[in-house]
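For this depiction, one protein chain was excluded, whereas all remaining protein chains were kept in their positions.
Now for chain A:
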Amino acid sequence: MTPPESGAPGVPAVGVDARLYDEVQRFYARQVQLLGDGDVDRWALTFAEDAVFEQEAPPEKVFAGNAPPVRRGRAEIAAAARGAVAERAAAGRVRRYLIGMLTVRRLPDGALTTRYCAVLVQTPPGGRAALHLSTTGRDLLVRHGDRWLVRHRINSHDSEAGSHTGLGQQKEKPWPI
């Protein structure tokens, strides 16, 4: 079978081949587990050193609530996550991040752009699991040796107006790199 990205001229690419798609899915599986486990140090290493993490979210839900909506660089990204992880650990809450509905596109330079849905399921100590948040993500992934790293992430909460209009989610939106 013809790989989808090598379709006939004029036919829009519809994705990446099975091997690459599988690789990216496993990247996200590992990344969400590191954050869910509160292993911020190793989670931060899944971002490029000069990565940018933007959040379109209500101010009180930008991670711990006191992180800036745009974090620049691995250290700042880690600091924001560390605050959030400490806050939930103090409250005894467990958070699990689930990613689905993933699309992957390859750029001419070999980097990847991805789009996906991400939900957060939260369980209080001794309590009932509940859907905490529904969001979408757009990433720019770059290869680093045999691994992928997030170079730029935009995470948009569905409760925000931008998510409703879809204006912030145009497929052809250029990456602000």
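We take it that a residue touches a chain if its C-beta (ideal position, glycine included) is under 8 Å from a C-beta of that chain, and two chains touch if they have at least 3 such contacts; residues count from 1.
We take it that contacts and distances are computed from a predicted model.
> Select, from "Sulfatase", "Peroxiredoxin family protein", "SnoaL-like domain-containing protein" or "ABC-2 type transport system permease protein", the UniProt-recorded name of the complex's unshown chain.
Listed in its UniProt record, the absent chain's protein name reads "SnoaL-like domain-containing protein".
> Looking at A:A29, A:A89, A:L107 or A:L131, which residue reaches the missing chain?
Checking each option in A:A29, A:A89, A:L107 or A:L131, the one touching the absent chain turns out to be A:L131.
> In the complete complex, the non-displayed chain touches which residues of chain A?
Counting over the whole complex, chain A touches the hidden chain at residues 1-4, 6-8, 11-18, 21-22, 58, 100-104, 115-117, 119, 131-134, 136, 157-161, 163-166, 169.
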